[in-house]
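Only one protein chain is missing from this complex, and each of the others stays in its spot.
Take a look at chain A:
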């Protein structure tokens, strides 16, 4: 994951490398040469690791996909250990994307709200401890979230489920027929809580760096606090918030233990988000890896490759969004 996530604020404001007196001739002093070698080596290491992962995934995945008797992308079954093996990732892709979308929809607005509260509203006495609490939330291991989700969240969500069924059931997305709340929706809520700290922290840092002079410009025009935020803080922080959300999305897409603990998986897609069933890539790998034979493992690796590609696509899309607004997003200072 960490390999393809851009630093939150570097995008628009990153300084251009200067080609000049030193760059043209190459480093001549000993210290420069050593440092150049070290940093170049680090860069190459990164590329080598990425390439190794990609080659490994592609090679094992290709073995499995060639042997697959079902349609890999669209099939709803997962009998990778059978002969001949039959498996498809449709359910996993659906579950992964849907639970992550639910998590983003719930988490991003709240995270931005908390970040703004800490950076622009709360008195310092309150902002600092609140920041620590958020950091603490990030330090909780995901299996603990999973246990909390399974033992606390699941039994306590039935009330919310019934309410959703009553008022939003007509949409078809929120029909609920009773039973344990071990659905993609619960997973989404849990993932939202899990990605809240990273999205909040990165957004908070970005908002905190929003240039004072633009805020003063808005104030001097007679802007209220909210208008200052709307005119100068949010536009400045926009690309940072997108980056923060992508970091969060990356975590949500790949989260394993918490999902595996809460969800009751099945290879069926249900229209209602509140019905148990579905699965995610990571959860399915965790659940199936131990008992899988060699073909089963390769099949799981193939599904991991798809997750990898989805994450790449998401990051690429985020970069496009950020780049399109680039000339407007630089701080003028």
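One rule holds in what follows: a contact is a pair of C-beta atoms (placed from the backbone, for glycine too) under 8 Å apart; a residue touches a chain by one contact, two chains touch by 3 or more; residues count from 1.
We take it that contacts and distances are computed from a predicted model.
Visitor: Given the choices "Phosphate ABC transporter ATP-binding protein", "Peptidoglycan-associated lipoprotein", "Peptidase M16" or "Cytochrome c oxidase accessory protein FixG", state the protein name listed in UniProt for the chain not shown.
Guide: From the listed options "Phosphate ABC transporter ATP-binding protein", "Peptidoglycan-associated lipoprotein", "Peptidase M16" or "Cytochrome c oxidase accessory protein FixG", the omitted chain resolves to "Phosphate ABC transporter ATP-binding protein".
Visitor: Touching the hidden chain in the complete assembly: which of A:147, A:223, A:269 or A:292 does that?
Guide: In the complete complex, the chain left out is touched by residue A:223.
Visitor: In the whole complex, not just what's shown, which of A:126, A:213, A:268 or A:323 touches the removed chain?
Guide: Only one listed residue reaches the unshown chain, and that is A:213.
Visitor: Of A:145, A:207, A:236 or A:308, which one is in contact with the hidden chain?
Guide: A:236
Visitor: For chain A, which positions touch the chain that isn't shown here?
Guide: For chain A, the residues touching the absent chain are 211, 213-214, 216-224, 227, 231-232, 235-236, 238, 325, 327-333.
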